[in-house]
Each structure stands twice: as C-alpha cells, then as structure tokens.
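Accompanying notes for the structure given below.
Left out: one protein chain. Kept in place: all the others.
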Amino acid sequence: MTKEELKNNITELLPSTTFDETGEFLNVIIASDELLPFMKTLRSKSEFDFDYLFCLTCIDLNNHLMMVYHLISKTHNHCIVIKAKITDTIKPEIESVNSIWKTAELNEDEVYDLFGVKFLNHPNLRRLFLEEDWEGYPLRKNYVDENMIKL
Amino acid sequence: MEERSVKMDIKKREEKGGLSFPGQLQETPDGGFLVTKLDEAINWARSNSLWPLIFGTSCCAIEMMSAAGAKYDWSRFGFEVARASPRQADLLIVSGTIVMKMAPVLKRLYDQMPDPKYVIAMGACTISGGPFFYNSYSVVKGVDHIIPVDVYIPGCPPRPEALLHAMITMQEKIKHEAYFRKTK
Partner (left out) sequence: MLLEQNHITKEGEFVINMGPQHPATHGVLHLKVWLDGETIKKVEPHLGYIHRSIEKMCERLSYRQFIFTTSRMDYLSAHINNQACALVVEKALQLEVPPRAKAIRIIMAELTRLASHQLWWACMGLDLGAVTPFFYAFREREAINEIWEETCGARLTQNYIVPGGVMMDTHPNFRKRVKDVMKQIKDKAHEYEELLTGNVIFQERLKGVGYLSREDAISYGCTGPTARASGINSDIRKLFPYDGYEQIKFDEVLNSGGDCWARYLVRIEEMKQSVSIIEQLIDIIPEGDFQVKTKNVIKLPKGDFYQRVETARGELGVYIVSDGAASPYRCKFRSPNLSNLSAIPKIAEGAKIGDLVAIMATVDLVIPDIDR
C-alpha cells in the first residue's frame, strides 16, 4: 500500500489518530491506551500484515514520553511508524507488544532500563543493561549523574 | 615502521643477553658447568612462558587475535598458551572497555588467578576510558581503579606490534624481579 492508502485505511480504523508525513515514513500518533488493540489489527488484518517490528524505542520529550514502533510488512513491503504518547512521566506505563512480535521482549526490557517505561503483561520485565540497583533512567533528559564528566 | 621497532627490541634484548640463559659457563677439559643465580634462572623460565588469559571485551580483542595469528605470531615470545580459565593463567590482558557491571567480574577473575600474576591494560579504554571518557555514565575510567596494572598500551585499538612490545616489556620487568624475596 502507498502512504495515502495506509493513511485512509487507518483513519477508517481509528478516527482519532493524527498523522505526520514530513519524514520518509508515515507517522501515526496515537494515545498509549489505544496501542495494543490497534497493533493487533495492524498485525492480523491481511491488507496491512505488519509482521516485522524492526525498531522499537522511546523518546523523552521533556513533558511526555513517546514510544516509537517501526513496522514493515514482509508480504506487502510497506513501512509505517507508530508513535504512542505517554503523558505520565513519573509512572509511565504502556501495554507490551510482546504477544504480537516476539522481538519486542528484549527491546522493551531495554526501554524499561533506560527510560523507566513499565510494560504491562510483559513476560520478564527486568533491567537489561544496568545493575538492578541503578538509580534513575539514563536516557531521560532530566537524568543527573555526579560521576559523569561532561564535555 | 613499528615492525622495525619490534625487531630492534629483539636486537636490543640479544645485546643485553636477554634471550640467552642467564649465567656464566665455566669450561673444564671434560665439558663444563654453569654458574647462575636461582632467582635469575627462575625468572628466565617464568618470563618466557607467560600464559595469558583470553579476556576480550571489545575491539581490542580482535587485535589480540591478530597478534595470535600467523603474521604477528606471539608464540615466538612464548605466549601461545592462551587460557580461557583464570586459574591456569598468569597474565591478564584486559583488552576492551570495562563498564561498571563488568568491574566486579574482572576483579573476581583477577583474584582467581594464581600468584605471581601480571596485568597488561590494552587500549585507550582500559587506560582512562578512552573515547568513552566524556558524557558516559557506565564506563570505568581506567582499569587501574579495579586491579593493579603492570604495562599500559595506548591506542584505539593498539596494533598487534604494540601488544608484542608490551609483552616484551612485561618479560623485562619479570626478569628484574626478585622472586624469592617478593613480599606480599
């Protein structure tokens, strides 16, 4: 599907979404509580068939966190970017997509480790890179580390 | 150029009598006998049979592998018995960045090695944190915060010749140690 067709089909599916077409891919911005059912449809509906999650990350935008999912379909060869906005930065929570794409497990662990986003229904949520007793979430913009030597 | 410097190192060692067995040969009509010091004889043996522990965390490990390969061939100097277990090794080549999570593991590996033991810090990361000195929250800024280091090799990563040079320096250091008088 082209960008336009994707956009129309997604608007039909979820009228409340907003789009951003400035970049290379079609960016779909949704609220964090709509994520799981929306992702399930993207995976299961044959006209979308997004079977391959190739990049999962998070961005700290100071007043909110943004989860970013890059999806591609191996059958149709079209890409899409889903951005889920998490407004609560103190106790951020979002549904895990591990049940849809298995690759999400370690990637979500990484996001939990570095951003502190808690994934609900994740099979084994743990700090992936840092020690269990590490304080703070390093990739947050408000992270302070006294030992870090700044340039 | 660096290849030449290794050759020069070997030459210098030969001039100093480093490669030959330490001691004086006293010739008698039916043969001869050798006079040497036990310290020197033991150090000669020890320095030429260092067993390094394979401890590669990142890029420098590849250059360490190159040094083991046919072109650089560290077995010329008696290092080829690379061990995977610290209990069988007496030389720890720290090749690669050490981060906070790895530091206790490195300390334990060092503790598990039998005495006498030596450490070579290979690469900029192990000397000071190297490229990861600034703005990094997890890198240990120099492996000498954790374990004592005998020889440092700068470079990112150092060439295999530099590693050989460091190992030869290590041997020189061992030769000048007093093995029996070493106090803990």
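Observations on the structure shown:
Letters are used for the chains, namely A and B, taken in the order the chains are written, and counting of residues starts over at 1 for each.
As a convention for this text, a contact is a pair of C-beta atoms (placed from the backbone, for glycine too) under 8 Å apart; a residue touches a chain by one contact, two chains touch by 3 or more.
Not measured: the values here are computed from a predicted model.
Across the entire complex, the residue among B:G56, B:G78 or B:P154 in touch with the chain not shown is B:G56.
When the omitted chain is restored, the residue from B:N43, B:T97 or B:T126 that touches it is B:T97. Where subunit B meets the omitted chain, the residues involved are 54-59, 61-63, 65-66, 68-71, 84, 86, 96-97, 99, 101-102, 105, 109, 131-132, 134-139, 156-157, 159. Residue positions on subunit A in contact with the hidden chain: 22-25, 27, 51-55, 57, 59-60, 68, 70, 74, 77, 81, 101-103, 105-107, 110, 114, 124, 127-131, 138-139, 150-151, in rising order.
What we mean here is this: only the chains that are shown with their structure count from here on.
Remark: subunit A residues 129-131, 138, 143, 145, 147-151 touch subunit B in the complex. Of all the residues in subunit B, the ones that touch subunit A in their complex are 100-101, 133-138, 141.
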